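With one protein chain withheld, the remaining protein chains of the complex are depicted in position.
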Amino acid sequence: MADKITLGYTHLSGCTGCTVALADNYAGLLTLLDRYVDLKYMPTLADVRHVQKVDVSFVEGSCCINDKLAVEELKETREKSTVVVALGGCACYGNITRFSRGGQQNQPQHEAYLPIGDIIKVDVYIPGCAPTPQMIRNVAVMAYLLLKGTKEQKELATAFLKPLMMAAQRGTTACFCELMTEVINQGLCMGCGSCASACPVNAITHEYGKPQGERDLCIKCGACYNQCPRSWFSFDVVENYEAINEAIMAALQ
Amino acid sequence: MGAELGKYKACVSARSTDKEILKHAQDGGIVTSLLGYALDTGIIDGAIVAVNKEFAAKHQSLIMRDNTNWDMVEPWRPFPAVVSTKADLLAAAGTKYNISPNVSMIKEATRSFGLDKVGIVGTPCQMQAVRKLQLYPIGARDVGAAVALAVGIFCMENFPYQSILQLVEDHAAMKMESVKKMEIGKGKFWIYGKRGQVVQLPLKVTHKYEQPGCHVCLDYVANLGDISTGSVGSPDGWSTVFVRSKIGDSVWANAMAAGVFETQPIEKVKPGLELVTKLANEKITKNKNTLEARKTFGVGKALRSPYI
Partner (left out) sequence: MSKVVEISPTTRHEGHSKLVLKVNDQGIIETGNWCSITPVRGVEKLAVGKTPEQVPKIASRVCGICPIAHNLAATEAMEASIKCEIPKDAKMLRHILQLANRLHSIALHDILILPDLYIPGTEVMINPFTAEEPVRTVAKRIQRLREIGQTVGQIAGGDCIHPRNTRVGGMYRNCSEQAKTKMYDLAKEGLVLAKAQMDFMIAVLRNYQARESVTVGGMKVALPKTLGYHNQGYLATDAFYGSSSLDECPTWDIDRFKEVRPWDWYMGEMEVSLEEPRYPVGGTTKLGTKVNPQMEACTGIPMYDGQPVEVGPRARLVTYKNYDEKGTVGQNIAREMEYTDSLYEMIDCIDALNPDGKVVADYIPDGDGSLGWASNEAPRGTDVHITRVKDWKVQYFSMLVPTTWNFATCSAALTGAPWQLAEVIMRGYDPCVSCATHMIVVDEDNKLVAQKLIQ
């Protein structure tokens, strides 16, 4: 037990799709819990009712700043966690809650929703709506290696997590517009198609090879931007894809 | 330098032993034969390739949905398609020198196509995309482990469709419809007509038409393919092949044992690895310079670099 990392899961204004994604590691979830992760707090899967002191906290959902409880819980999560991971499009970029504008019963004053990075310092991003089980798994294993591993394992984990930490530093907006402004407008797009396959609402097609975004469909999840190899790309890590994939798979055997 | 050819376990000059494939293929028919072999032996149960408009119009259920009006689609425009028969693979053979966003189908291949083991062919940047989505599957749930064989093709640059149109119709004064094959090699852009005519354009002419995204590309020989292949380095009709990953190694060994390819040692052929190395270095150096230049592009303002 002692050499596992402790994990908390704070649920704000999200849909629990991120939680389902975590659970969708299927048998791998059981292995993670057996060996690497001690689930300390997670209202959906565990009984503990209040935020605990943990090594790593996943936060799902954006934060309604008109809801005192949500803001407090988020701040408490920051204070009690060594590493805070924004899990999913809502926590990272606001996602659909960016469109919220209040006025609905029974709490018409619930109007303003912010990605958590606008309220607390966030260490790691896992974008996507829903995020993928494999991405959650990879980050969990890497967080374990970072906190409990050997020197080499720590280095590997640092290299792996670095782009996700930089994504957290970069800011709280990413949607098809960022693909335009930071990739296409910058002359970086080469038409690989990753963005279109990443989009969870089919908002991107390729016309004459280049991405066309239907902005009336885009939900602002940030998957396209972060999946694009021309938004960020780490040779250090990706050139070693074979060894890293093997290490992760071995960890789950 | 030294890293310009990427990691590899073996490098040979090879060509397919299948005459029918050689008739349609760009070079040694490596890609088509390899994917065909993988299909036959169950290593993959479908592959993402770049098909032409005739095929795409006839098999719309195999391609990405977009806004295409089939009456208006120009010749030589590629479309990524998921194919699962050797006949369809053959129909996709040959290089199309404009963008085919093959990775756009990689998730769908595992969904409505029902594939468990996906094959994919693509340029070096597309191989980078595949590996990124395997390690960082941000929008690619249950895809990474399904990629069973990724074949990379060498690539110096690619073009927007309109560039190819202008090169063929303006510079070479040929109709797109009547082009049988296009090729870049021996320092020239070659256009072969269906009636036997051949036009060559100096690469000086083509440079301006390249897609800008290619100018920050630091990979020539598809370092991240399981197997990567291209014409350069080998004699006409033959291909240079790098066997890179464990998967690549085992697929290649089995394909060789099954007699899918004939090979020659790369050291024995002309112009050989020396030319591959030279071109790779040229590309990487040029594009590193572009990346440097982007840092001071504006006054006190840089353009982004994707590499961290």
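As written, the chain order gives the labels A and B, with residue 1 at the start of each chain.
As a convention for this text, a contact is a pair of C-beta atoms (placed from the backbone, for glycine too) under 8 Å apart; a residue touches a chain by one contact, two chains touch by 3 or more.
The structure displayed is predicted, hence computed values, not measured ones.
Trainee: Quick one: which of A:Glu76, A:Glu111 or A:Asp236 touches the chain that's been left out?
Mentor: Of the listed residues, the one touching the omitted chain is A:Glu111.
Trainee: Hey, which of B:Glu108, B:Glu183 or B:Asp226 is the one touching the hidden chain?
Mentor: Candidates B:Glu108, B:Glu183 or B:Asp226; residue touching the omitted chain: B:Glu108.
Trainee: Which residue, A:Thr6, A:Ser57, A:Thr77 or A:Thr97, contacts the hidden chain when the whole complex is considered?
Mentor: Counting the whole complex, the residue in contact with the absent chain is A:Thr97.
Trainee: Touching the left-out chain: which of A:Cys64, A:Val84 or A:Ile119?
Mentor: Touches the omitted chain: A:Cys64.
Trainee: Of the residues listed, A:Cys15, A:Ala159 or A:Leu252, which one is in contact with the missing chain?
Mentor: A:Cys15
Trainee: Name every residue on subunit A in touch with the hidden partner chain.
Mentor: These residues of subunit A touch the chain that is not shown: 11-21, 23-24, 26-27, 29-30, 33-34, 39, 43-50, 64, 66-67, 69-70, 95-97, 99-108, 110-111, 113, 129-130, 199-202, 216-217, 219.
Trainee: For the chain that got dropped from the picture, name the residues of subunit B it touches.
Mentor: Where subunit B meets the chain not shown: residues 45-46, 61, 65, 84, 108, 110-116, 141-142.
In the analysis below, only the chains that are shown with their structure count from here on.
Trainee: Taking each chain's centre as its mean C-alpha position, how far apart are subunit A and subunit B in Å?
Mentor: 32
Trainee: Using the touch definition up top, name the residues of subunit A that touch subunit B in the complex.
Mentor: Interface residues on subunit A, with respect to subunit B: 21, 24, 126-128, 130-135, 138, 160, 162-164, 166, 182-183, 186-200, 202, 205-212, 221, 223-224, 226-227, 229-235, 237-239, 241-242, 244-245.
Trainee: What residues on subunit B touch subunit A, complex-wise?
Mentor: Touching subunit A from subunit B are residues 6-7, 64-67, 77-78, 80, 98-108, 122-123, 125-126, 128-129, 131-145, 158, 160-162, 211-218, 223-224, 245-246, 303-304, 306-308.
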